[in-house]
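Excluded from the complex is one protein chain; the other protein chains are retained at their positions.
Let's look at chain A:
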Amino acid sequence: MAYLSDKSRLKLVSIPLKVKGTFIPATLLELSDEDPVRIEEALTHRLESEAPLLTQAPIVLEVSQLPESAPLAPLQQVCEKLSLHLMGIRGGCEHQQKEARRLGLVCLGDSRPKPAANDDRQYRAKVHVGTVRGGQQLVHESGDLVIIGSVNAGSEVLASGNIHIYGALRGRALAGIGGDASVRIFCQALHAELVSIAGRYRPSDAIAEDILGQACQVWLEDDRLRLDPLGV
């Protein structure tokens, strides 16, 4: 029966982009010479022995040891010639950083890169006090959703994290809407119209009768949706 398989995924919330962090692997190349000819020679030699490190990741030039007058354009040309992906520079004086930006390069500061700290990515629980009524939708895109009350028929609660319902679940509950398959749904009495974790879903007619009305949890085991009674 088609509806029994939870292989097809629900796509209910689309997020156009995500900020994942700033730890992109890059090869830092520390220059102690500004002469493009000598650098090209040295790089060519290196490429023969350490090719993967230089060609597979973008390159950042550490320029703080170069004289402030050293131009960057010739260095960029060397990289281009050798098919290296020059991404940016680190360090350097104000004048060099200006030139780098003009050349389309990124200027990294001296400090170590910081982990992404966008507020919207911070994992926070949202607490809703009261019954969620038919026709209402509650969405929390950055963490757990806690409902102190019931989720009534005809309503829908969605969260990127876990969903905890201190009441009956009679409507639809969708956890892990950002794709997190490790999250769960908990409720005190299961009468759901539909449950879903990370897009794997089960409508009410595919929910086993013997679990109806029970306190239970919904979770994914090996990509398969499981509905288990809570407690002993």
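Here, a contact is a pair of C-beta atoms (placed from the backbone, for glycine too) under 8 Å apart; a residue touches a chain by one contact, two chains touch by 3 or more; residues count from 1.
The working rule: contacts and distances are computed from a predicted model.
Engineer: UniProt names the one chain left off this complex as which of "Xanthine dehydrogenase family protein subunit M", "Septum site-determining protein MinD", "Energy-coupling factor ABC transporter ATP-binding protein" or "DNA polymerase IV"?
Structural biologist: The record for the missing subunit names the protein "Septum site-determining protein MinD".
Engineer: One chain isn't shown here. Among A:L82, A:A153, A:A181 or A:A215, which residue touches it?
Structural biologist: That would be A:A153, which touches the missing chain.
Engineer: One chain isn't shown here. Among A:Q136, A:S204 or A:Q217, which residue touches it?
Structural biologist: Considering all chains, including the one not shown, the answer is A:Q136.
Engineer: So which bits of chain A touch the chain we can't see?
Structural biologist: Against the missing chain, chain A presents residues 131, 133-136, 149-150, 152-155, 168, 170.
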